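This is the structure I have questions about; it appears just below.
A single protein chain has been omitted from the complex, and every remaining protein chain is retained in its original position.
Up next is subunit A:
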Amino acid sequence: MATASLRRGRAARLSHRAALPLPSGTSLDDKSLTENGLAAPERKTGRILLIACGALAREILDICNANGLDHMDLTCLPAKLHLYPDQIITHVEAAVAKHRAIYDQIYVVYADCGTGGQLQKKCADLGVEMVPGPHCYAFFEGNTRFDTLSEAGEITAFYLTDFLVKQFDAFVWRPMGLDKNPELRDMIFGNYTTLIYQSQIRDTELLDKARDCAKRMGLDFIHRHTGYGDLETTLKTWGKSAPSSN
């Protein structure tokens, strides 16, 4: 017999359903990027706007700084939209509509991200370009190389990037219920064999944390330093299409 505290039922769950937030964050703190995204600058500074996933904010800013792409402004949707891929499409559409009158050019810094081609279709309808590839761990690796590795048998790999290592509990462990139901681990990850940590920057603390993530998931561990891969080349190409006026 269950105690009353275990019994919540459907009615309780429905009352706790929260609406997803619009990008409202002003901080580059990982938690804020996950939950709130990053609002566009109050005053436009560049001629190009990048509408990106919050999981890519630091990487994009780093690439822009290193390559003098200061004519590109950035707004990020909450990274946790990845838990509901269909909502990536609606939020991208809303963000494009909100900003398109202000900027000369808008680019979408998402890959397909589990939308089954629907984000690509939406971007084509809106007349905006997005990053090629199925997901961020493919374009960090380089889409071509990622395809080769997948065909060579890497299909049982679970990938983490720098952001995902830092936000492992928020993005993987808690959403999969493993904090409360550790017995689900093998039902969820039982077909995986290896965790591959693709690092964008070299950081020994992150490397240790990634290794610990693999241990918690019961997977072997591989580290591959990818840097920014195709993300950097894509942003540089976009930057050249409307060069800095400075």
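We take it that contacts are C-beta pairs under 8 Å (C-beta built on N, C-alpha and C of every residue); 3 or more make two chains touch, one makes a residue touch a chain; residues count from 1.
Keep this in mind: contacts and distances are computed from a predicted model.
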Chain not displayed: protein name in its UniProt record ("Iron-sulfur cluster assembly protein SufD", "FAD/NAD(P)-binding oxidoreductase", "5-methyltetrahydrofolate--homocysteine methyltransferase" or "Electron transfer flavoprotein subunit alpha"): "5-methyltetrahydrofolate--homocysteine methyltransferase"
Residue among A:24, A:65, A:90 or A:156 that touches the chain left out of view: A:156
Chain not shown: contacting residue from A:94, A:170 or A:188: A:188
Touch criterion as defined above, residue of A:126, A:176, A:207 or A:222 at the omitted chain: A:176
Those residues of subunit A which, in the complete complex, touch the missing chain: 1-10, 13-14, 17, 83-85, 112, 114-118, 134, 147, 150, 155-156, 175-178, 180-181, 184, 187-188, 191-192
